[in-house]
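Of the protein chains in this complex, one is absent; all others appear in place.
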Amino acid sequence: MLYFKNDYSEGAHPKVLEHLLKTNFEKLDGYGEDKYSLLAKEKIRQAAACPDAEIFFISGGTQTNQAVIATMLQRHEGVLSAVTGHVACHEAGAIEYTGHKVITLPQYEGKIKESDIAAFIETFYADESHSHMVYPGMVYISHPTEYGTLYTKDELTKISDTCKKYNIPLFLDGARLGYALAAETDLTLPNIAALTDVFYIGGTKCGALCGEAVVFTKKNAPRHFTTLTKQHGAMLAKGRLLGVQFDALFTDNLYMELSKNAIETAAMLKDTFRKKGYEFFINSPTNQIFIVLENKQMEKIKENVCISYWEKYDENHTVVRFATSWATSKEDVQKLIELL
Amino acid sequence: MLYFKNDYSEGAHPKVLEHLLKTNFEKLDGYGEDKYSLLAKEKIRQAAACPDAEIFFISGGTQTNQAVIATMLQRHEGVLSAVTGHVACHEAGAIEYTGHKVITLPQYEGKIKESDIAAFIETFYADESHSHMVYPGMVYISHPTEYGTLYTKDELTKISDTCKKYNIPLFLDGARLGYALAAETDLTLPNIAALTDVFYIGGTKCGALCGEAVVFTKKNAPRHFTTLTKQHGAMLAKGRLLGVQFDALFTDNLYMELSKNAIETAAMLKDTFRKKGYEFFINSPTNQIFIVLENKQMEKIKENVCISYWEKYDENHTVVRFATSWATSKEDVQKLIELL
Amino acid sequence: MLYFKNDYSEGAHPKVLEHLLKTNFEKLDGYGEDKYSLLAKEKIRQAAACPDAEIFFISGGTQTNQAVIATMLQRHEGVLSAVTGHVACHEAGAIEYTGHKVITLPQYEGKIKESDIAAFIETFYADESHSHMVYPGMVYISHPTEYGTLYTKDELTKISDTCKKYNIPLFLDGARLGYALAAETDLTLPNIAALTDVFYIGGTKCGALCGEAVVFTKKNAPRHFTTLTKQHGAMLAKGRLLGVQFDALFTDNLYMELSKNAIETAAMLKDTFRKKGYEFFINSPTNQIFIVLENKQMEKIKENVCISYWEKYDENHTVVRFATSWATSKEDVQKLIELL
Partner (left out) sequence: MLYFKNDYSEGAHPKVLEHLLKTNFEKLDGYGEDKYSLLAKEKIRQAAACPDAEIFFISGGTQTNQAVIATMLQRHEGVLSAVTGHVACHEAGAIEYTGHKVITLPQYEGKIKESDIAAFIETFYADESHSHMVYPGMVYISHPTEYGTLYTKDELTKISDTCKKYNIPLFLDGARLGYALAAETDLTLPNIAALTDVFYIGGTKCGALCGEAVVFTKKNAPRHFTTLTKQHGAMLAKGRLLGVQFDALFTDNLYMELSKNAIETAAMLKDTFRKKGYEFFINSPTNQIFIVLENKQMEKIKENVCISYWEKYDENHTVVRFATSWATSKEDVQKLIELL
């Protein structure tokens, strides 16, 4: 059985495991105060060219989105997100659980536009009774988006400028950030650090066993963020687990290197799909490939390949997702190509 | 200055005040255990032909929506509402504050359709990863809606049947219920009690100083609802204040009688608007009239009349609301007609 | 049947009702923007000699405590209260519902001591792992306390100084503030305004139908407090209801005058209890009298008088409460005295 279902189906990159093993019996302080956490933070600051960054490690993505949004927002505020944004639809109400509304904006292949942000805010403040409504308090985007698409440097700059104009922070969810950076793109990690107020570097889907690195780019971490993550249940006693992994990921450019594999194997697959005349649901430049299949054809493929149901297309067709990852082998890709 | 800004600009109907005065020095138990609260509940049960109804009085509308929704929903559930529903946009995030998502459905002149409810629920459960999303746990409608429109008996029956089919409760927000019942409609109070799981009878906007009567129609009040309303800050020590008022409102058909005045005065106004060629933004059968005005014309009217800004129509036009109420005098309507 | 069960068993003082009646048909803006709300605020500023006070009206006590505490605290903070404080035990978890811990301090006849506040805070910050605990973020006291006792000016000054020293706000719950001010005391309303950061003037138990006036004394109302009260369900559309009442209560010294009646009638009763050798559970200078009764004697009294169970004293004795109010008549007191 081939497995192209998602990008979190293996453990961790061997170098990450190796670093965990090598440091296993060092006695280290808890709660992220260990030396590897400090080293990892320093390496991330350098990689992001953001010397002032305040960095925290959190074990999973939903938890990270929840902790960042709930602590950056003021109580009367909600977060703006694409209607297809992860926090808007796939986190079981984790944002609302913290008492905040997710305010939805139109999406264009998973992305939002600065003009929609501006229009929402202008309309909001023009409304005489806006004090009876939820204030727009933050913009959330993901990069890559839910559909694997990417913001260009120009697009992110415009969104960033709009946020600055209206004085609300911009948060970039980088659950798959490695795959964004390794794809064909003009948007670098230092660009992202410069253009956002806070973002996170996904580990779970990009080579780690678990863990995400939250980067507050402007010395703007919420006061008492450590206590608040504990309050959210988001602080690990054994913080080294995350620090050691990110130390490995940001040594010798590993995070970028391992991410490339996902892009390269996805490119091989996309090429094949294109040649064989498959219909792309969306044109994603990263590691997720969305294909429209006839239902019978889908059933046939599923006999040999694990893939993800994405959404119903019409009565006879379904959108499915093929995902590659840092761990996808070229042999598996070759086998899949032969099957198609 | 004429005043057609809203339907909560006066105090209470004289008979309500009179009843408060007459009972003022009777010594009564607190927290809704007084005899007038009990009497009022009994009268409401009769008016609604719902002998099993469990009834609670709460001081305001937002609080009522908040208390009902937060206690009827299970923790993994959200509430379905028209995208224009009061709980979706005009309550400062009061529902999300309790940890629950408001899931929006398309609106048709403020109303929702049973087919959209069904489609949402079917799509939800068909999604293989629906356990990662917010479950649809309740349907919220308002009657009249935000646009003053009304459900017909047939429409409400279909929505009710759909809710029963999918086993989720139907909640009807009746902040202006009197004006719905007094309008031209085939939907009676007993119909509403039969077709919904819970609804509330608005007092604040229909003749009371304050207060709403929540009616659980099927012996289905959430367990410990009293404790939960206290926890929400929604329980008055001096519960008599609400009981006495609703006792007056449901004596000698007062609630219906006073509501009629709003409908009659609105009809006079609508007639005039129609004759004079004003453009109606929406065709509302109740006490709220939405008119599209040229901006200059609006400014001119506002010199003599208090009205509500509703929304921008285009660069040169604005939608405004003229509202009548139980207290609107025919003299004021006449003066406004002359002005137009 | 005589009624000494509590101080919220009647409606409102006749002058309050009269003012409601007189203003009933004036057309006024909603949400506390009406002229009577503005007038009432100005009169309260003058009575409290606090020209900068920011004042809001909220319909009930639990709601007021909830809204003030939840919006004054930072997210990592809890509120310090006597273990017998209302927010610590009699509000169905309304504070915890907002996500904040009530941290309890020892009580002395219902009061707390500045030395316990200081000791708690010193110990807290001395603990190396205090960032894993709830920070002390506010001090809550009630005046009168749950036991009807009063802080002296000296005691409140010391508590106030301690709060200033540690830079946390002091909140005084004045649900029965009128009865504190009308008792024998050296602590005036201007003193309270000067020594606290926020307090509230209770209407529900002191002559109003409902309503409490929250006074932020140092231009320190939380940002967007109006939106937050709406979010809490604590904002009345018909804000005039509260404004008109407080306008009456703070005209011609009415609030003080009506409160005196409770103190005078309580004094008559206490005198009788003392003469007849009843055992006082606590020595309260205000309108609540706590007496230890033999259980049989209690049952006998309850045949003719409504009183409150307070707590079990021992197997054969119970603590009961006799409460007077602004509305207690001297005739009723006389009848009770004869009965005893």
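Chains: A, B and C, in written order; residue numbering restarts at 1 for each.
The rule is short, and it goes like this: a contact is a pair of C-beta atoms (placed from the backbone, for glycine too) under 8 Å apart; a residue touches a chain by one contact, two chains touch by 3 or more.
On a predicted model such as this, the values are computed, not experimentally measured, just so you know.
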Thinking of the whole complex, not just what is shown, which of A:R240, A:K270 or A:R321 touches the missing chain? A:R240
The one of A:Y8, A:F120, A:Y255 or A:F290 in touch with the missing chain is A:Y8
Among the options A:S37, A:Q63, A:T162 or A:S259, the absent chain makes contact with A:Q63
List the subunit B residues touching the unshown chain? 71, 74-76, 99, 131-132, 135, 223-224, 226-228, 230-231
Those residues of subunit A which, in the complete complex, touch the missing chain: 3, 5-6, 8-12, 14, 17, 20-21, 23-30, 59-64, 66-67, 91-94, 97, 204-205, 209-210, 227-228, 230-238, 240-241, 244, 306, 327
Touching residues on subunit C - with respect to the absent chain: 76, 78, 89-93, 96-102, 123, 126-129, 131-134, 309, 311-312
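One rule holds in what follows: only the chains that are shown with their structure count from here on.
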Is it true that over half of the residue numbers where subunit A touches subunit C are used by both copies, so same, or is it different? same
Report the chain whose mean Cα position is at the greatest distance from that of subunit C. A
Separation of mean Cα positions, subunit B and subunit A [Å, integer]: 42
Distance-wise, how many Å sit between the C-alpha centres of subunit B and subunit C, to the nearest whole number? 33
Mean-CA-position distance for subunit C and subunit A (Å): 50
Do you know which subunit A residues sit against two or more other chains? 76, 99, 131-132
